[in-house]
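Of the protein chains in this complex, all but one are displayed in their positions.
Take a look at chain A:
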Amino acid sequence: MKRSKTMEFGVGLFMLAGIVGLVFLGLRVSGLSLSAPTETFRLEANFANIGGLKPRARVTMAGVTVGRVEAVELDTEWYDARVVMSLDSELEGQLSRDTTAAILTAGLLGEQYVGLSVGGDPEVLENGDSIRDTQSALVLEELIQQFVSTMAKG
């Protein structure tokens, strides 16, 4: 009987360890937060070139992450890239209409993300609006090409 009790205890501990491990993976490794998913609102922005921007990339403001890129698609009307972003709802009605969006790179070769900076317009962006003033991704190859051609001229 004693042996069976310690065995049951061991198995229980084993299964508990599995659950605790899963929770650790969820919270610490994949960064899930226990709080309910924060309310978000959508903004769109059209870029001439998005470089290597991917869905799930960060959207930052002054370096602080305020949202994520939901989708990247081709706008067939203008043949440029439409980036759909979801931002914290705290910012809804706070961003001025002339907010600019730029695609930035973390480090020289790091991942690309969207950086927002506010302007001074008294009117504000609402859910589903699109940002007019955008700055495309810095494509390293194009830069080098420009550099080489100016060198050749000079």
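Simple rule for what comes next: a residue touches a chain if its C-beta (ideal position, glycine included) is under 8 Å from a C-beta of that chain, and two chains touch if they have at least 3 such contacts; residues count from 1.
Everything below uses one rule, namely that contacts and distances are computed from a predicted model.
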| item | value |
| --- | --- |
| "ABC transporter ATP-binding protein", "Cytochrome c oxidase subunit 2", "Intermembrane phospholipid transport system permease protein MlaE" or "2-oxoacid ferredoxin oxidoreductase" - which is the UniProt name of the missing chain | "Intermembrane phospholipid transport system permease protein MlaE" |
| Residue among A:31, A:122 or A:154 touching the omitted chain | A:31 |
| Residue ranges of chain A at the interface with the undisplayed chain | 4, 7-8, 10-11, 13-15, 17-18, 21-22, 24-26, 28-32, 56, 58, 107, 109-110 |
